[in-house]
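A single protein chain has been omitted; all remaining protein chains appear in their positions.
To keep things simple, chains are lettered A, B, C and D as they appear, and every chain counts its residues starting from 1.
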Amino acid sequence: MSQTIYQSFGYILPETILSVFFVLTLLTSIVGKRRSKYLPAYMALLGFVIAGIFVLNQMGTDELVFSGMYAVDPFSWFFKVIFLVAGILIILFSLQSRELEATATKYAEYFSLIISLTIGAFFMAGATNLLMMYLSLELVSISSYILSGFTKESARADEASLKYVIYGAFSSGLMLYGISLLYGLTGETNLYAFNQTLAIGGIQRITILIAVVLILAGLGYKISAVPFHFWTPDVYEGAPITVTAFLSVTSKAAGFAMLMRFFKIGFIDVGAQPVVAGMWEIFKGFRWTDIIAALSVLTMTIGNLVALWQTNIKRLLAYSSIAHAGYILMGFVTLSNFGMSAMLMYFVAYLLMNLGAFYVVMLVANKYHTENIEDYKGLGYRSPYVAFALTVFLFSLTGIPPTFGFIGKFYLFAALIHTNYIWLAIVGVINSVISLYYYLNIARNMYLRQPSETSRISFDFGTNLLMTLLIVPNILLMLYFSPVLAWAQNSVTMFGIR
Amino acid sequence: MNLHVGLTDFLIVSAILFSLGIYGVVTRKNAIMVLMGIELILNSANLNFVAFTRFGLMNLTGQVVAVFVIILAAAEAAVLLAIVLNIHQQLNTVNVDEVDKLKN
Amino acid sequence: MQYQFLGIGFLTWITFLPILGMVVVLLIPRGNANAMKWIALGATILQLVFAVLIWINFNPSLSGINDPSGFQFIEKTRWIDLQGVGWFGHVVVDYFLGIDGLSLPMVILTAIISFVGVIASWNINKAQKGYFALYLLLDTGMMGVFVALDMFLFYVFWEIMLLPMYFLIGIWGGPRREYAAIKFFLYTLLGSVLILLVMLGLYFSVSVKDPTTGQMMHTFNLLDFMNPKNFDPHSLLGGLGTYWRDVAFIALFIGFAIKVPVFPFHTWLPDAHVEAPTAISVILAGVLLKMGTYGFLRISFPIFPDAMLKFAFPLAVLGFINIVYGALCAMAQTDFKKMIAYSSISHMGVVLLGIAALNTQGVAGGVLQMFNHGIVTAMLFLVVGVIYDRAHTRDMSAFGGLATQMPIYTGVMTVAFFAAIGLPGLSEFVSELLSYLGAFQSFQWVAIFSSIGIVLTAGYMLLALQRVFLGQLPDKWKGLPDVTGRELVAFVPLMAIVILLGIFPSILLHPMNASLNHLVEFVQKAGSGLMAAK
Amino acid sequence: MTLLHLAIAVLFLPLSGFTLLIFFGKKIRRSDLVETAILFVALAFSLYIMIEKLFILHLGTLDLTFRWIDIGALVGHPGFVLDLGIAIDNITAIMLVVVTLISSLVHLFSLGYMHDDIRYTRYYAYLGFFSFSMLGIVLSNNILMMYVFWELVGISSYLLIGHWFEKKSASDAGKKAFIVNRVGDVGFFIGIMIVFTSLHTVLFSGIFKGIAAGQLSGPLLTAAGILIFCGAVGKSAQFPLHVWLPDAMEGPTPVSALIHAATMVAAGVYLVARVYPMLDADALTVIAYIGAMTAFLAATIAITQNDIKKVLAYSTISQLGYMILGLGVGAYSAGFFHLVTHAAFKAGLFLGSGSVIYAMHHEQDMRNMGGLRKKMPITYWTFVIFSLSISGIPLTSGFLSKDSILGGALAYGMLSGNYIIPVLGYGVVFLTAFYMFRLIIVTFHGEPRDLHKFEHAKESPAVMTIPLIVLASLSLFIFYTFNPFSPESSWIMKDVVKPESVVPAAQSRGWSKPAVIETAMSPTASSTSSQAQSGTKSVTYYEEALEESHYFGMGLSLTLAFLGILAAFIIYHWKKIDAEKLKQSVKPVYTFLLNKWYFDELYGATVVAGTVRLSRMMAWFDGHIIDGIVNGAATVTRGASTLSGQFDHYVVDGLVNFSARFTGLLGRGARQVQTGKIQTYIVFALLGVIIIFFAFRQF
Partner (left out) sequence: MNWYDIIFYAFAVITVVSAVGVVFSRNILYAAFSLLFTFFGIAALYVLLTADFIAVTQILLYVGGILVLIIFGVMLTSRAFNVEVKRGFLKRIPAVFVTAALAGTLIGVLTTTRWPSVNFLPYEETARPIGVLLMTQFVLPFELASILLLVALVGAVIIARREKEKRA
């Protein structure tokens, strides 16, 4: 249970390690050759690996530390693993990014910012206090503002970062205002205390509603849910690909972790006896599920529909990631552990397929100097393996066997059917059919059309290896998804909640 | 002390500030003035926190939060200004309206 | 498990042999197109060998359908087995393969058509490696659908098939291949996601006792779905004749109907068939369409007998529409391949009509028609392929008098056409006869109206025959060579089957016998008996 | 070897010939001879079977049944079983001989006639296949197998009509024959479905037993009878499906002789004879009317035709009408008798015309012939015998059979009051005699009209004349009876006994004599007993009516036949009346007849064009509307696009494009919001907050 402050420090070792390496990585700019990317990258990798060891050590821990500020529980543990894997992959990607070479003198800062963003994400996943939520969200945001404008010679990146920072600051302002209202209502910033206050009752719901909607604006911005998604395409398109990839996974997952924890801890009616095991009851009179269902439908539909029109693959993936946020939100609507585990499963899938897709996009941008879908013509003949990889990732994103994306979607729909949200499931499947069209459009360009130039472009062994490392789990986990499922089911436990 | 001025009055002031801040954010062309709007929003939130602390809540959490918010505002302002400066350098404008090449 | 080879069951072999072949094909360096062809051929021949072995060892007295002990060549292992974490129940997905009299013909058909398809692919000259790899993957998907008894597994195979199909049409197809391929993909995906939802509904509605632990658990086992007792009374699909059961039946129906294709979900078919390369058209028409009707029989009917009885009449009417509408559309075509594509719609209508009748002869006719149509349409598409290879046009009005130029070809083609017309002595006659007889017993007028199709079919087929083969030979086709030996290798077995089954349908009906009777009886009883109780 | 085994051998001999010729035709030097020889062997076997059956076994049926399909029953479930098999009774035995005889003679004839054909081997193969199919029909003991062979003869007919497929008219004719037949077959098929569904068997014996037991009765039974008869309508070219037969003359002439005159077309009659017991009064009446109508219709058309084969074709239709009429009115034996005699003389006529055509180098128009009598004496004289036979002049076989049909018709008219049937029947007698002799006179008498061809014309070789002579002799009375004026005394009439009806009494014609009497008495005996009662002139029984009308009928028909012949001689030989003037004076009628009552045009304009139009419509519908509807909003598009005039463009695009367009429009709308201006985004986000708040305010 609750730990003293002194004891508490033992539980944030991974975060501490990352912070240390954040500084160490920054310092490499003084030590090493200024233009070398390897030293800071390896330093950051080392940090991630060591932090990873400590994270793995925390497996099964279920504690609330720092006087209720921060939970180290299976739920946050799950996300931490995701963040670490994403971080490591992004570092590996970044080593190959041609875009970043323009800012060769700032590799140390770049990699350290990746660490800082991860730290923020860690805290987001575990924050059980509104203040912590706000601060960690800001840490992630500020890191991402800088990262997205990192290649500042690129006008696109500058624009992206400006838009991002304005939108982000504004959204967090709204969220803060909402938090202040919640504080006024309950006198607490701690979610557990907040829950208890609600349990006592007597609080006007309409005030809570506006407060929560304002908070939702902040969270929605992080997970890019419609109508708070507008920044997403612009920023994703403008930012360097590696950063986009990173944002699309880590930042979004962190946002989801926070959203889930906020609603689950804040509004769950612990006293209510659920009809079906694993369902939660939200305090009577709150219609969060309806709101989230509406957001979910809007998010996936708009994301998919607009994606149909995109010609830039990064932008397309941005919209697709919006749509995926919509899919994931569906799991939350069910208000059940089942839905939650499905969401967690989906994150694993999403991590693998989205990062994979962005990786391929980066490789293509490196060698073919284009992000235009039209220019993917004949890629299947010019660089077969890369095209194959992208195809796998795209089908995974669509959710077609034999890819892990299918299992992700499968469990989401399962959760919906389980809780009789059939209409939402139907919306979901129709959306995934629509999404097929634009994903296939890329595949079509790669295979069904002839390139104007036919010379083959091959990639080095390391690249292929990394790609294989991404492809294999995408397929293998479909063929045997037990471990992921078990992991996801184990991870729905938040501290103090069934 | 029997006062006429109560919590609600502070909250109204804060709400007005909040709204003005939002208005500033959405109408101002100059990025720095947008930042000013954001600062207004943050201040209004802070005012809420402090007011709630004083009116009836037995802890100082709100004030502590306010401290953090002020720190954060500074950090955010710094980053935003840096970005604006960079934009100014690269694109020769600080006009938010004109930074719209990424769209659709 | 006595039917094993190298310790692995026959069904696993027959399903995954092509994957093995695919791996080998992928390992062959580029440029060795011949080696790839032979590997693919080898894989399909081995598959055929297994199919024959299965056929020989098949025990026709076992029924199957909803009776686990009636299935043969069963392979059942836990694929996903997750002991309950917390309150999450026990999650189980079985690797459960098995065949009964219903799937046996389909397995054989798939093996035959796959083999024929490889031969028809012999002169693919573009990206052979990709072609044969995808082809073999497709083969596995198809075979898997017919042997899977776990619905999850079924669904996975069902979907796996889509991917290679998309590329096979899209890359190696005709001029409008992109359009056709994406249309095919979108349509079928739409159908399959509906199946997915129903599958999930079933999963949560059915719970059975885990044989090992004794606790209740959800399952994807198709056979468990078929037992009305397994449905939790308060679950979504529990209780017979309820609203959601009808909805689920319709959703499943649409899912499968798109594959069949049933009017009005058929519009993908002409495009896909026309644009696909010959071998793929053969596969599409020969096997893929059968999956839809197989799905009806394997899944829709026994799991939702109540809804099935309720919707039997509309199903039969749809069958009628398919027959007449497809035939009329076929009549108006000038594109040889398109005409045959529409004829498939018409012929699949017969299947629908037969199985909707839900009596022994109707269902037997339907299943037999599935097999026969597979063989006959494969022949027809091969026929078109032969001529397209030589003349590079499929416009029937551009031909004429080929009978003198290509006599053997004409002979083959005449057999195929007459089989499609339903000429007695050739296989389709028997199946159409049985289907109609069955339908007549259940839905007199529908059957009577449907028999218009008999005339219409003769009409468009003979029209095509006349346009292409009879009359004067245009000068430009004077040099067309007759069929080659390789092509004959594809034709002869099919022709033999067509004639053999026309005369001795029992060789195929006999193994189906027990299963189909059982199916009919089971659906009738489960549907009506419990409906009455309600 | 029992008779049944022998019959199976007869059945499969031609098939083996077919297989041999198809696969090894090129390797065998004289494949034609092989096939011909096979047919003669079959003929020999058939003769043996017939003699054995008729004279040694007499009545009774030999039956061989086997189980074809057995979707065996589970316990407590009926399952599904189909039994098939062959059977030999008297009509089968006779038909076997007829078929093999005509077939072997045609084979023989073809040796000469088709000698130079490019697909000579193929031709013989098809002939073999036809023989096989036809024998199959004859031997079937069940309705399903009959249907099977029914279709097979259809196919072989298709193949043989289209033998010279380079000619568009030939391939068209084949197609037409097949499709028109199919129309009839659908009826047949539905009839089978009714029978099977009610009785669960297709065996004739089982069917009759079932009907007798009352398992199928009422309107359904009538319907079944009429529907099965539909098959006969198609195959025997009865009105209204007679249109294919004249076109079928595009095939080689021996084929016309074999298939379209003697055997296949008679299969319809055979079918009606087979299912006779299950036909109830209504069905029989329909049959009688159809027969009479056909006989008359075809005869009128035949008068005006100029193509020698067309005349014969219509004559065939007309004679088939007679047979059907005969069966319909109840003159069962007579109808069948006519089938046999007609087979001989009509095959002879065709072969004779073939001989003429051969001599005239494939000239078929009579108006270009003339005066051939002297050049081709054998052909001429056999032709005359055939014509006399078909006209029903005494001493010929035709007289015997036709007269008994007419007698039956007359009796029927008296009993039922349907006088129109005998009237038509007798009218046709006149017409038949007229057009047949018109044919003979124009072709063989007078002066040659095409001198060039006439010069080269000569008598055909022996392989062609021998069949003619054989058939001519078979057209004489002597083979059937020793009394040329008494059809009843012929062995066919004796051996082919009208089977007992199995339909319920309420549905049967009341005027059949009670079964006990009929089986107990010979025909003569029954006639005496009827004479005893006929003093009052009120006849109650068919047999009595038959006897009553016998001599009157015979006299009438003879008179009419002679009048017909006379008329032909007056107009064409002695030219007392100018044929052209006659034509002009009745021009509308003449044109009407010349154009075959405009049936082809009628069908062309209605059924064919309708189907074609429907199919086009459907195809259009498919490409446009269905695709469109499935797309989601065809109607919306239609409304909008008729304005823009781009209907096609929009709707044809089909599902994917359209739904992409539709969803794309939505997408584009959503996309417009993405202006690139960050403040717009913020406004939208705020709007979102407000909307969410107000939408969910009502707690």
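By definition in this document, contacts are C-beta pairs under 8 Å (C-beta built on N, C-alpha and C of every residue); 3 or more make two chains touch, one makes a residue touch a chain.
The structure displayed is predicted, hence computed values, not measured ones.
Participant: Considering the full assembly, with which of the depicted chains is the omitted chain in contact?
Facilitator: A, B, D
Participant: Among A:A44, A:L139 or A:V235, which one touches the chain that has been omitted from the display?
Facilitator: Of these options, the touching residue for the absent chain is A:L139.
Participant: For the chain that got dropped from the picture, name the residues of chain A it touches.
Facilitator: Residues touching the hidden chain, for chain A, are 5, 8, 12, 19, 22-23, 26, 65-67, 69-70, 105-106, 109, 112-113, 116, 119, 123, 129, 131-132, 135-136, 138-139, 142-143, 145-146, 149-150, 152-153, 161, 181, 184-187, 203-204, 206-207, 210.
Participant: Extract the touching residues of chain D with respect to the undisplayed chain.
Facilitator: 679, 683, 686-687, 689-690, 693
Participant: Kindly note down the residues of chain B that lie in touch with the hidden chain.
Facilitator: Within chain B, the residues touching the omitted chain are 1, 3-13, 15-24, 26-30, 32-33, 35-37, 39-40, 43, 46-47, 50-58, 60-61, 63-64, 66-68, 70-79, 81-86, 88-89, 94, 97.
As a working rule, only the chains that are shown with their structure count from here on.
Participant: Could you let me know which interface, B-D or A-D, is made of more C-beta pairs in contact?
Facilitator: Looking at contacts between chains, A-D has the larger number.
Participant: What whole-number Å value describes the gap between the mean CA coordinates of chain B and chain D?
Facilitator: Centres of chain B and chain D (C-alpha means) sit 97 Å apart.
Participant: Could you tell me the distance, in whole angstrom, between the mean C-alpha positions of chain A and chain B?
Facilitator: 27
Participant: Indicate the whole-number Å distance between the mean C-alpha point of chain B and the mean C-alpha point of chain C.
Facilitator: So the centroids are 65 Å from each other.
Participant: Where in chain B do residues touch two or more other chains at once?
Facilitator: 22, 25, 34, 96, 99-104
Participant: Pull out every residue in chain C that's touching 2 or more other chains.
Facilitator: Correct list: 182, 186.
Participant: Please give the residue numbers of chain A that touch chain D in the complex, ascending.
Facilitator: 162-163, 166-167, 170-171, 174, 205-206, 209-210, 213-214, 216-217, 221, 226-228, 230-231, 233-234, 285-287, 290-291, 294-295, 302, 304-309, 434, 437
Participant: Using the touch definition from the top, list the residues of chain B that touch chain A in their complex.
Facilitator: 11, 18, 21-22, 25, 31, 34-35, 38, 41-42, 44-46, 48-49, 51-52, 56-59, 61-62, 64-65, 68-69, 72, 75-76, 79-80, 83-84, 86-87, 90-91, 96, 99-104
Participant: Across the complex, what residues on chain C touch chain D?
Facilitator: Touch list, chain C to chain D: 63, 179, 182-183, 186-187, 263-268, 270-271, 325, 327-333, 359-361, 364, 401, 403-404, 411, 418, 423-425, 429-430, 433-434, 436-437, 440-441, 444, 447-448, 451-452, 454-456, 458-460, 462-463, 465-466, 469-473, 505-506, 509-510, 512-514, 516-518, 520-521.
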